[in-house]
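Input: a single structure, listed below in structure tokens.
Heads up, one of the protein chains got dropped from this complex, but the rest are sitting where they should.
Going by the order they are written in, the chains are A, B and C; count residues from 1 in each one.
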């Protein structure tokens, strides 16, 4: 397939807008992706034509909405090659998913157990475990990172032992773009009997992981990172874990019987989907997955890699520019600083030129602490970005630096 | 204001559709409301023009999205007459809100304390408290209901004592439509020093409560019940409670500092809004509130009351039809059964005539147990319904009954 | 008669109806003549999950053939259950396991047989096949 970037860009209405008088150059894709018109229209279509509450309705429109919602679950199941559709829990996003699992293990683990968190994690994959540990006394250990932004797997080996119960790692680091060797991490954890949760929030716009082949215990992502809407995400969990974990939230949908004396919980996946879900969000999540598959994740990854190489080379030609995270294996994220200039100043001036980047800690303060910096400028590229946009980033950056020097 | 029903209906695209060859008559409004085009368009507009992750962005589009998201919070604040905007927590819905509070009180209460749940509650306001009680040992007491579907306030008085710490009641019952005397319930609870959570999910499409005047401790609703989208809701909590309660979910946004040793939480409201929120949902929630206010909640209520009277009178003319919930004070909900005919059969045949009602327990099994029935047919009316639609309900119902008899 | 023939016969019968009302009236009639489950078998253990109305199913093996009986609180559910019984009752376990239940779509029952439908009929078909599995090992 030829990657017809012009045609692709035409699908994204927002890319036509101006910012501060300049063409909008959106390089903040790791924070959230933009949405193609197919996804946007699927939301309107739902509300204009078949909005209804789901599952318990006897009427036709409720059935249509239910079928669309459950159809989305199946799209997600197929996309990630999951065995059973009820192993896919629809959540409001990665943060919700991880908290659901942390709550699930609250009473399974105690102070004799250990869990391991990678040093590359987003706050969403750190704080829930700290909160859990504060309640059940589990001991937390950290896999440190090296200068390139790679996890130190030798130290990981030394942290693993028979007390290790859970390991957390993201598939891709949001701050640096590092792609972690999750297959290896999973295998090693399984060797000592520990389960692994992989935070795929940054990966799923770039890769299509085969969860059965990975044999991962939990995998999670947010739709808004992969061309879907906000407020919806998914948690994959192996059936045996989902059955073992208690429900997270109580409410409608997740029970099979309620009396004031006793309540019996519904079967999977409903046990973990209390209350009216984000119906339109789930449907649009499915449409986003269709969209990505139509382009092909392999094609996307190839195109983005060439963009990344182009951008890295250009940026490296700037004196005093230091890139953080130079793993051999990374997605199209460039985190950098200019010596003597604060990231916030760069971000502010780039914005004046219509270029949107993120600055700061990227919800990954431990990584910043590791490098001894207060933050970075992060340009994160998507498949709808172009070399011309990289050129604009480059020239705007040069002008910003000269203004700030 | 004259209630221009034709103009109003033109705002709701779905009302033009056909179901099974008949005009669509949507009488399942208590399950979820339909959405006016203004709300639908606000979602597309967001994704087409200013989609971005919020709060931490330095660039203009992120700032636009943040302003719109925070602007929605202020609309909600004003609508409910709340003192401080950070007392409004944006959640994914009522179920999420109640679970957040239940988690908040998990460690504040213990087995010496008592909580009181009204007998009219939706499962979402029962199960979270049962789950909490299973952990902290709190004792649960129930306010029973009488034959009309009203709470027995004499018994409520006798349940209150100095051990009572929390009282839960919905503003309006979803199964019966009963409007509860929440002001009285709140005052009595406060007299013994107990806090009150009011579940407003069924109320907010019909009333505009003044939360300061009510002096309620917590109030919650879901946007999808009041012409807003799915996946978004709100929790009002008095500042002192929100400060006292620990955070519910860990993640991005809700922390001010994270190291692997220690994490400090962000200020309100962010402490309770971990992760990327439902940004488009929040914005559309604000638009839904604008829409309702433009019509005027008083006008809506007046119009719906006359619809309810009309419908009640018509249905009562049907032999062997029994209405459940005949409170003096109720919203436009009619829960009923026909002697000797199962609710599911009625619902199925009404659907064949294009009429959407709900059948079953309505997530309120204890109420059904109270009446000794397995479920009801529920027709719930909204301000965009008409007398003509009630006539269709009536004639379709008569035909269904004759087919089933 | 073979399972497929019975299905064809039912489709023929339904093809005579002019509108959905006649069809539903007939289904309701069928419900009234269902092979009713014996009271002693109308127990919670024989309830099919996931229905808004209670639906009971029972099966016995006689001379190598399975005979189903059922009941439901809702007459429409009962009518469809009656059709399912007519198709699968008095058949051998292996014929039941090898059969496809597809002609029936043509009579407009599909909407009632969606896996997400709250009437439990999909679970009922599953349960009928489970009985067939159980009895084929005997």
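Please note the rule applied: a residue touches a chain if its C-beta (ideal position, glycine included) is under 8 Å from a C-beta of that chain, and two chains touch if they have at least 3 such contacts.
Just so it is clear, the structure is predicted and the values come from calculations on it, not from any experiment.
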* Asked: Omitted chain: which shown chains does it touch?
  -> A, B
* Asked: Which residue from B:49, B:63 or B:305 sits in contact with the chain not drawn here?
  -> B:63
* Among A:343, A:364 or A:390, residue touching the chain not depicted -> A:343
* Asked: Can you list where chain B touches the absent chain?
  -> 55-58, 60, 63, 66-67, 70, 256
* For chain A, the residues touching the chain missing from this view -> 20, 341-345, 348-349, 352, 359-360, 374-375, 399, 403-404
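The rule we apply is simple: only the chains that are shown with their structure count from here on.
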* Between chain A and chain C, what's the gap in Å when you average each chain's C-alpha atoms? -> 46
* So what's the Cα centroid distance for chain A and chain B, whole Å? -> 31
* When the C-alpha atoms of chain B and chain C are each averaged to a single point, how far apart are the two points in Å? -> 39
* Asked: Where in chain A do residues touch two or more other chains at once?
  -> 56-58, 60
* What are the residues of chain C that contact at least two other chains? -> 52, 118-119
